[in-house]
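The structure is given below, and queries will be raised subsequently.
Every protein chain except one is present and positioned as in the full complex.
Going in written order, the chains are labelled A, B and C, and every chain counts its residues from 1.
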Amino acid sequence: MPLPTPLTGVVPPLCTPLTPDGQVDTRSLTALTHRLMDAGASGLFVLGSSGEVPYLSDDQRRTVIETVVDAVSGRLPVLAGVIDTATARTLDHARTARRLGVDAIVATAPFYTRTHPAEIADHFTRLRDGSQLPLFAYDIPMAVHTKLPADTVLDLAANGVLAGLKDSSGDDGALRRLLVRARAAHPGFSVLTGSELSVDGALLAGAHGVVPGLGNVDPHGYVRLYEHARAGRWREAAAEQDRLAALFAMTDVGAEAVMGRNASALGAFKAALHLLGVFASPATAAPQVPLDDSAVKTVRRLLEEAGLL
Amino acid sequence: MPLPTPLTGVVPPLCTPLTPDGQVDTRSLTALTHRLMDAGASGLFVLGSSGEVPYLSDDQRRTVIETVVDAVSGRLPVLAGVIDTATARTLDHARTARRLGVDAIVATAPFYTRTHPAEIADHFTRLRDGSQLPLFAYDIPMAVHTKLPADTVLDLAANGVLAGLKDSSGDDGALRRLLVRARAAHPGFSVLTGSELSVDGALLAGAHGVVPGLGNVDPHGYVRLYEHARAGRWREAAAEQDRLAALFAMTDVGAEAVMGRNASALGAFKAALHLLGVFASPATAAPQVPLDDSAVKTVRRLLEEAGLL
Amino acid sequence: MPLPTPLTGVVPPLCTPLTPDGQVDTRSLTALTHRLMDAGASGLFVLGSSGEVPYLSDDQRRTVIETVVDAVSGRLPVLAGVIDTATARTLDHARTARRLGVDAIVATAPFYTRTHPAEIADHFTRLRDGSQLPLFAYDIPMAVHTKLPADTVLDLAANGVLAGLKDSSGDDGALRRLLVRARAAHPGFSVLTGSELSVDGALLAGAHGVVPGLGNVDPHGYVRLYEHARAGRWREAAAEQDRLAALFAMTDVGAEAVMGRNASALGAFKAALHLLGVFASPATAAPQVPLDDSAVKTVRRLLEEAGLL
Partner (left out) sequence: MPLPTPLTGVVPPLCTPLTPDGQVDTRSLTALTHRLMDAGASGLFVLGSSGEVPYLSDDQRRTVIETVVDAVSGRLPVLAGVIDTATARTLDHARTARRLGVDAIVATAPFYTRTHPAEIADHFTRLRDGSQLPLFAYDIPMAVHTKLPADTVLDLAANGVLAGLKDSSGDDGALRRLLVRARAAHPGFSVLTGSELSVDGALLAGAHGVVPGLGNVDPHGYVRLYEHARAGRWREAAAEQDRLAALFAMTDVGAEAVMGRNASALGAFKAALHLLGVFASPATAAPQVPLDDSAVKTVRRLLEEAGLL
C-alpha cells in the first residue's frame, strides 16, 4: 500500500522469532504480525535493531520480509531495514526489499568506516534513486557512531530523497529543533521517534509517531498512549508512558557481567513474547548469550505487574 | 532561605558577565540577578556550565557567589556549582560556598580521572557530610564523560545524601525511568532538567523544574512554559517550547571551523544579554574565541524574531 | 598454500581498484598483486579496511578474492577479510572465501550491536568451526568500537580457534603486554601489527609482521624495514620507518571540511597507485568524495620526495 504522508501512529519494529537451532520461525513471526495489526499498529517495521538485523543472514532477512509482507496482505505499510555498512551493500538489500513488496525502506548512514555529511547525503540519494522506494533515514548513533546532522536531513527532505526520519538518537533536544524546522518547511515529512520512553514528550513536540521495541510486548499500551496524545489527553498519555517505562525494566534483566546489552534487551523482549504465547521459543541469534532462568522469572514478574500475564 | 523540598520551577544557571579585561562584572551580574528574579525564577544557580565555571579562578568564583547572594538577599534559594575534578577540591569549593551563604550546592561526579559508581557515591557522601548543605547531583556526561547510574542516584536520595538531581545528560529515556522510580520512593527529591529544549516533555514526565541556559536570555519564556505545564495547558507549553527552540539557534552562530561549541553557545547568550542591555560587555572567558560581527548580527536577528528586541 | 605458523613478514592489505563506474578492475588488481609479490610480500590480505570492504557488494567481494587467488597461484598465502556485523553474516562470507580458495580468514568482533567478551569468543569459535580455515582476529576499535580483550584473544589462541591477530588498535601498550604473554604460551600464534607508522617498534617488541595500508604504495619500503629489523639493524629500520611516516602524510590530503577520513586516506593510496601506473583509475567506492586536483598534486609531490616517482 502507498505510504501515508506523513506516516503517523505506532509502527512497531518487529522482533524476529528464531527456532532453537537459529532458523527464522515464520509461524511465530506471522503470529506477531497479526498481534500487532490487531492491536492497532499503523505500520510495521521489520529488520531494525529490535529485529536483530545485524545478526541475520541475507537468506534470513528475505524470509522475514516475505513472511510479514504475506501476513500483512497490504492492510498496512511494511517498512524494511536495509542496514549495511555502505551504499553498494545497502542498495542490494533495498532492491531485494523492493522485489519482495515492501512499501518503504529504512537506512542508516554508512558505518564501520569514517564518513562525512556530504557522503551521507550522497549515500541516501543513491539509495533513493536506486530503489525507487520511500526512504526513511535511521538515526541511531549508538550503533552507527555518527549523529545525522539536522541540515543534512532537512536538505534531503526538501529534495524528496527522504520520506521521513526514524530518530533513535536519544537526543530529544536535537529532535525538537528538527521538528520545529521540519513542520514549517516539509509538512509531509514523517518524523518517528524510536525513544520508547519519552513518547508522550515526543508527540507533544510534534513527532508523528513512534517505533517502540517494547511495542512488540505491549502494543496496546503504545496505541493507547498515541490515542491519548492525539486527543490531547496528555496526563493520561503520561501515565501510560510511566507504566511502559516501568515495564521497560525488563531490558536490564541480563547481568552486564555476563552478556551484552543487546542480548539482555532482545532476550527480554523475546522471553516476554514466549511467555505471552506469541513466540514458540525465546531464542536470540548467535552469538548472544541467552537469559538464565532467574532473568526470565523477572521478565514474568514484570509482565504480571503490568497486567499482561 | 531553606530549600523547598522539592525545589520546583525555573532555576536559571546564571551567565557570568566579564569586563573586557576578564574580571567579573559585578554590576552586570547584579542586573542579571534582578532580571531573573523579576521574571519569576524560583531559584538561581550560579557557577554552572552556563556560568563558565571551568574558566573561572577561585577568586572569580567567590566574587560571583558574593554578588548574587547579596543581590538576592534571601528572597530566593541560591544554588552554587562546586565543580572540580574530585572530592578534596570539590569540598574546598563547598566550604567556601557555605561560608558565603548559598542555600545548596551542585556537584558532578569526579572527572579527568576514571571512576566507578562506588567511588561516585562516596564522593557525594563526603561532600554532603563535609558541607552540611543540601546537595544536587549534576549529571552532565558531555563534560564529565560518565553518566550517573540511576541506582546510585536513587540510593543517595534514599539515604539523604542528595536533595536533588540536575539532569543535563540529554538522555530523556533514562530520566523517565528515574522519575518513575523517584516519585514513588522519594517525594521530596527534586529532579530538574537541564535539557532546555524538551522542558514540556520533561515536566509532563514529572520533572519538578528546569535549569535552562537560554533562560538567561528569555526567562519569561521559561516561566510561561512552566506555568502552562503546571496548569495542564500542554499545547501552550509546547508552543512556548517551540518558540524557545527556534531562539536556541543562537548557540550555533559561531562557526565550528573557528571556535569551540562552548565559545559559540556562551558567546551567543552573552551577546544577547549585551544587546538586551543587561550586560555591559559580551566578553567570554579566555581562551574562548569571541563571536565576530556577523555572528552577533544573527543573535540580534533571532532576538528580534522572538520579540525580545 | 598452508599458512606458516606463525605467519611473518609484510602482508599488505590490498586496495581494491575500481573502474570509474564502480566495478572491480580485475586487471589493475592483478597488477597490484604481482607488484606486491615481486616486492617480497610474505602474504596478501584482501578485503580489509584498505580494500574498502565495507563499501563492496558481495559480488565485488567475490571478484576480488577470485582475482587475487588466481594471480597468486599458490605462491603466497592469501588472507581474506570476512567483515560483517555478526556471526551468521560473517560465516556466509567465510564459506564463500573457503570455496574460492583462500588460505585464511580475518574477522572482527561483532559491530553495530553492543556485545560482550563471551559473545566475541563464541563468535570466533563458531567462525572457526564453520569455516575450517585458519582464523585471524582483527582488532580495529576505530571501526568496531570494541577493543578485543587480551584474555579473550589468548584463550582463543590456546584452544586453537585463532591462528593469529591483526592488531590495528593503535594501542601499542596493550599490544606489548599481549606479545609478552603470547610468546611464552603460544609460539605459533602470529601477531601482525596494522599500525604502519610504528612497525620498527612493534617488531622490536616481538610482532611477527605487519599489514601496512601504505604498503600498497611502497611495498619495498616495508620489506626493507622488515629485513633490517630481522637482521637487528634497528637504526636502519627506524630510518626506513621515518621515511614511510613522512610519505604517510598523503592520507591527510583530503580536507576534513569536505570529506571523510576514509575518503582522504584511500583516495590518496589509490591516487598514488594511479600515478605509479598500477591502477587504471584512482576511483574510490561510493559514497566517498573523490580527491580534487590539488590533493592529487600533493600525493604526486610526496611520491617524488620519497623517490617513488
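Here, contacts are C-beta pairs under 8 Å (C-beta built on N, C-alpha and C of every residue); 3 or more make two chains touch, one makes a residue touch a chain.
From a predicted model like this one, the values you see are computed outputs, not experimental measurements.
The absent chain, not drawn in this view, touches the displayed chains B, C throughout the complex.
Shown as candidates are C:Arg176, C:Arg261 or C:Arg300; the residue that touches the absent chain is C:Arg176.
Although one chain is not drawn, the whole complex shows that of B:Ser190, B:Asn262 or B:Thr298 it is B:Asn262 that touches it. In the full complex, chain B touches the omitted chain through residues 22, 49, 54-58, 60, 83, 85-89, 91-92, 110-116, 118-120, 122-123, 126, 142-145, 258-263, 285-289.
If you put the missing chain back, the residues of chain C touching it would be 170-177, 180, 195-198, 200-202, 204-206, 232, 234-235, 237-238, 241-242, 245-246, 248-249.
Definition applied: only the chains that are shown with their structure count from here on.
After Cα superposition, the angle needed to carry chain B onto chain C is 180 degrees, rounded to a multiple of 5. A straight line joining the Cα centres of chain A and chain B is 34 Å long.
One inter-chain figure worth recording: chain B and chain C are separated by 48 Å, centre to centre, where each centre is the mean of the chain's CA atoms.
The residues of chain B never reach two or more other chains; the list is empty.
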